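Removed from the display is one protein chain of the complex; every other protein chain stays in position.
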Amino acid sequence: MKEYTFFPGCSSEHNASAANMENSIQSMCRILGIQLNEIDDWNCCSASIGYAGGGQLPRMAMSARNFALAQKQKGNTDLVATCAACWLSMRETNERIEEEPRIKQDINTALAEAGLSYDGHIKTRHMVEVLIEDIGWETLQSKVTKPLTGLKAAGYVGCQTNRPFGVCGDSYENPLYLDKMIEATGATAVPFPMKVACCGGALMFSETEKACVLTKQILQSAVDNGAEVIITPCPVCQLNLEVYQGMINKTLGTNFNIPILYYSQLFVLAWGGSWQDAALHQQVIPAEPLRRFA
Amino acid sequence: MADAHAAGQTILVVGGGISGLTTAVEAAETGYNVLLVEKDPQLGGRVAQHNKYFPKLCSPVCGLEINFQRIKNNPRIRYLTLSEVEEIQGSEGNYTVRIRKNPRFVTEACTGCGDCAAVCTTEVADPFNFGLNKVKAIRNNHAMAFPSWYYMDPAYAKTDEAKQVAKICPAGAIQPDMEASVIEEQVAAVVWATGWKPYDAEKILPYGFGQYANVTTNMRFERLASVYGPTGGKIIRPSDGKEAKSVAFIQCAGSRDHNYLPFCSRVCCLASMKQATYVRDQYPDSKVTVFYIDLRAMDRYESFLQKTREDANISWIKSKPARIEEDANGNPVVIGENTLTGERYAMPFDLVVLATGMEPHSAVDAKVPSDQASHDEYGFVTGGVLAAGCAAAPTDVASSVQSATAMAMKAIHAAVKRG
Amino acid sequence: MEPKKIGCYICTGCGIGDALDLKALKAIASKEQKIPVVKDHALLCGAEGVAMIQKDLDEGAVNAVIIAACSHREKSAEFRFDIDLMDRVDLRDKCLWVQDVKDGDETAEEDRQMMAEDYLRLGSIKIKKMNVPDPFLHSEGSKDVLVVGGGLAGLTAARDIAKAGYQAVLVEKSDVLGGKMNAMFKVTPDNKPPYRDLADNFIGSLISEVEADNRIKIFKNATVTKTSGQPGQFDLIIKNATSTKEVRVGSIVVTTGFDLYDPTKLPSSLGYGASPDVVTSAEFEKMAKEGKIVRKSDGQPAKRVAFALCAGQRDKEHLDYCSGACCIYSMKQALYVIDQYGADASTYLVYQEIRTPGQMEDFYRKVQEEGGVFIKGDVTAVAGNPKGGVVVKVNDHLIRAHESLDVDLLVLATGMVSTVDTLDPNSPSPVGTGRDELPGSILNLQYRQGPSLPRLGTNDFPDSHFICFPYETRRTGIYVAGPARRPMGIAATMTDASGAALKAIQAVEAVALGVGVHPRSGDLSFPSYRAEGCTQCKRCTEECPFGAINEDDKGNPLFNPARCRRCSTCMGACPQKIISFANYSVDMISTMIKEIEIPEEDEEKPRILVFACTNDAVPALDMMGRLRSPISPYIRIIPLRCMGSLSLVWIADAMSKGFDGVLLMGCRHGDNYQCHNVRGSALAEIRLSKVSETLQRLKLESNRVKMVEVNIMDAETLPGVIGDFVEQISNLNPNPYKGF
Partner (left out) sequence: MAYDLSFAKDVYNKSEMGHWIKMCMQCGVCAGSCPLRAHWQHSPRQLFQMVRAGKRDEVLKSSDMWMCTSCYNCIVRCPRELPITHIIHGLARYAETEKAVDPMQPTRRFAVEVFWKNITATGRVGEAMLTMRLYFQDGIGAGIQRGLEMRDSALGMLKTRRLNPIPFRGKIKGYDGFTKMLAKAAELEAKLENKA
């Protein structure tokens, strides 16, 4: 039984936009014997868009509070995040606290107001890093009982699990880990030149038209390369690609209807989990292509 | 001789490229003994792979030929090929060096008749042409190669065929069972002239070298343009053999970049101007585009820049491209911002040439042994043993020759000190 | 010396024996050419074969050797014997390997055999005509080296010469050593990791090192008013205010450095003179060295300073070249301002292209780190500011806007101009000007071709073999180093000076042994002439690419063998055929031409003579052999030292002998010449323009003689070039002089 401190992030809350990720990840961890110990009373990481309202210290203080709570509750065990943006801002905050004395000092002055303190030393890891580094490809493959043979999937890595830190030293321009995960489930990873293109991120809210053009190109490339589904590790990407398909079809004259799934949903299904376990019932665009494996 | 005893001293020159050859020849013709050590089977080094020199657009072989003649006629120069310096003990004026001689499997008795290559059935990717074509496993680098006797790939030497081939050599020069040997020499000075290797373009991920067939490198392009290269001098694109009439050169591909080589490789700008003339001379209806950050045509080379600028079919875009994509026709599409117009471009070309920079051998596969040198953070030799040409800094050929001649002088100082 | 005893050794290896009729060949050597010792061996370059030759030499049966085997470019180590006379006949590379003979094709076999036999004849004649050169030696030769110019380059050169164990004579025109370096405040870390920090000026220690060295004789306030003689015996007159000294040296290094481009000549848009607060980088450096960086106008602190890079450089109207060091120099000066005024400093560098090559990219970063602002753009106007300082109008290319810079000082980075007087190689040689002192001339060479060093093509640089042999000039034993030769910074200058110093001591050693230097290093031969035959036509003295030949008052040539590069251009120039070398002469080649067998007209086997330059064309022909590219069996190749040695007599000889055509293969000439002797192939072409007269006299078509430029890598195209010419000739009637 492997244990990790867990930071779900806002979108993974009950009834939140990434509930399907959260639920499938919990199933995934159950199968793998991973125990995720959620930080009690965690707060928002402030996300990538938090800079404008928060600036440096308030923004980082928010992540720091989560670290402080984690340290208090669970010591320095690795902290696992499932959301790309959470993982990124937590990791960045920790780095700056450890590298910049001035930041460390100010952050702690602020934390003191909440009766907390943090001096670094908690490693923030993305769930995919845990799968690759701690569980290992062999196990991921060996768990497969219902290989998704014949399923054509486009592995959409997106931005924030890939840059600026990257996952397990994978390349920024052509990361392979997600394709490898798809292949591990028995499915086929189609060639996908847009795998690291940007979906518009948070600008989907404020610059919807511009962002939709980006999202459209990604969907188009996946479809052109024969993908039945798109797989992603990032809730922002998932949301933008799935929820805005309708609008894109309307405004840009396309007729996409391609399910956007998380790697975790694919694993759970391939490992013999139920439709529910894989939270496939929580897709706005139904995961029809997976029916044949259910 | 100024000092008969000093003249008895030997100067060790490591590297048989233009710098090493120059140090060797200049020191020997001043009256000193020289031991020249080259790790490859034949002398000439990097320049031997070049089609032409800038700014005169003449063949490097011309200058090499004189130097080779001078070596042949000068009993003061001993040279070892396929050899590497393993250890250096002592200090300036009084070194003991250990040199490993790797087997060539062909002795100097070889007459270059070529009978062996004719019957050899094993072909390998030609390292001299960066693997762009295949050659026999027993061969010469090129028709002008010096020394002109053949060499055999170690892997091939182990085969039964090699033993058969050995039998047909009229001079009995082929010895597949030849083994490495180690010699020790006393020398007064050590001149490190190990030159450079092209930076590995596959590391420059946004440009997709290795991923896109029609993205190549400047050194490969030299071979592509050479009559003795893989295409007999036809400038064609690898993917489909189509004539490459619209060619882009991307400067600082690896150089001036903290993700790769932080220093400036000095010659790449001029090399690309030169290579632009290859394209323009071969296809009158061709168009060349050069993407650059700063055009570095130092001092008198400026006139070469001005000359190439007169050609309206060569355009210059001040921009470090962000990345390369490939379109449906296999054209590399170069994407970036023209920093003088602010325009964001995406331009397709038949062929893109990456002006990859210089990585000093002294940083990777020809380190100075036994801590006998200090290096800067890039691996250039900055102290300890003497360093000539690109072992000390990125330099063009003329500057390398200057540096190499100067190092001959410094080496003589060491010999005099000893003498 | 004892009579020639020639031995001819024929190799039958590499297929020679199978392809050629050995008996016939040996007969040519012994019976026809009367060579006493003729032997063959199946692998002549093998230990046994070499031993066979050595034995004959040891027993005194032979003292001159013909090796009839492969190209002279092969097996030089094996065939290195301790004798004065040897020649190689190439039966393999330039005969066997370029003759495509199908089995049973008797005509082709016969043609190939004829070719081999002719080459054996040529070799035999050559060795018969060769004499052992006895080297030009001089008892009062000097090995001292003159260094002109006591700046950084000169001091470095003098020190290195002394450290190598030679005497140096250092002449400085001012009363102090150190030159421009004396005005330098700090120096850039050109070759000092981490390439970021300025270092103190080190010139003082170099000066004391030189002054303390008793092997260096120093003349201050002095100039060289005369340089006569030749390497090993250059006789100088060194003058200063009070005295005149006569000094003999063996070779010369010119390190007179540079002047800065005259700022008053700059376009008014750069504002020099518009306000006292527009200064040159030299003026700024002086100010920084003295301490306070202030406005010239009112002495107020100059905290805001702009630097205009390329002030006249890269501009056809002013200096068409880049001055190499100014970018880095100006960055250094920006650091002065920042060091002095810290946070209050504002420095702007307006540039065209930032040129910080190699590791100096780190220095660029350092200056940015310190807050230096770099603007790619042009200074379009400068006006004095009533409040002091100047207002500089800038066209900023990076933000595409015309902006103004309100600064305390504008520093113009003016460029370097070489101080060496040079001679336009294309202008007719100024007869006799070398005989008097030329104002401003560095050396006042007493050379018939003038007191100055010839320029490289249209470039105003005094070197002659740019790229591969950058130190070479067209005046043997004289080398130029530092910014006098080419704009360069401090580290490059010191390297350059060391290199030139090496060349200088190399030259005196060569002279002492009586051997030539580049490109025919080690050559013992030198020209001599039959005075009584001279018509004072002066062609030799005018055409010598290296100015080796002076004239007496009557116009007779005065040879200076130690100036000579052994190219034999003089020999080719002489219409009287009176100039020759011990081992190379007009008569030798003429006799060779006459010795070649010319088949009867009815045999329909034309003969075409090829004169090939031994430097590039001959290696190219060898490569053709290695590539096994077949060529016409009708050609006969005679290598020449250099096309410059081409005597028109040979064309006449070839024609009257019955050759149907003559093809000349020389090096590229013009601005980007590749002729190792600079002018050789160019002069040959000029001479050829007169050959049509000869042909008319003989009633022959002028297109029977053709000259082509051959580059060493042309093996691929040569068969075509030869083929076309053979074709062209076969379309003409056979030469009517056959069989006369």
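The first chain written gets the first letter, and so on, giving A, B and C; residue counts start at 1 in each chain.
By definition in this document, a residue touches a chain if its C-beta (ideal position, glycine included) is under 8 Å from a C-beta of that chain, and two chains touch if they have at least 3 such contacts.
As the structure is a computational prediction, the values presented were derived from the model and not from experiment.
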Which displayed chains the hidden chain touches across the whole complex: A, B, C
Contact residue for the chain not shown (choose from C:N221, C:Q300, C:Q368 or C:S692): C:Q368
Of B:P321, B:P360 or B:P394, the one touching the omitted chain in the full complex: B:P321
Which of A:S48, A:T124, A:T185 or A:S264 contacts the chain that the document leaves out: A:S48
Where the unshown chain meets chain A, residue by residue: 10-11, 13, 15-20, 41-44, 46-58, 60-62, 65, 100, 102, 106-107, 109-116, 159-160, 163-164, 172, 197-198, 200-203, 205-207, 210-211, 214, 243-244, 246-247, 250, 281-285
Residues of chain B in contact with the chain not shown: 206, 252, 256-259, 293, 318-323, 335-339, 342, 344
Hidden partner chain, residues of chain C it touches: 343, 346, 348, 354, 364-365, 368-369, 371, 373-376, 394, 396, 398-399, 401, 403-406
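Going forward, only the chains that are shown with their structure count from here on.
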Chain ID, smallest distance between chain and overall C-alpha centroids: B
Intercentroid distance (Cα basis), chain C paired with chain B, Å: 23
Rounded Å distance, chain A centre to chain C centre (Cα mean): 67
Chain A and chain B, separation of their C-alpha mean positions in angstrom: 47
In chain C, residues with contacts to at least two other chains: none
Interface hub residues of chain A, defined as touching at least two other chains: none
Contacting residues of chain C [partner chain B, same complex]: 13-15, 43, 45-46, 70, 73-77, 80, 143, 160, 163-166, 191-195, 313-314, 316, 320-324, 353-362, 376, 397-398, 400, 459, 461, 466-471, 486-488, 492, 495-503, 505-506, 509-510, 517-519, 521-522, 615-616, 619, 623, 626-627, 668, 672, 674, 676, 711-713, 715-717
Parts of chain A lying in touch with chain B, wherever the complex brings them together: 171-174, 193
Contact footprint of chain A on chain B as seen in their complex: 205-206, 208, 211, 323, 325
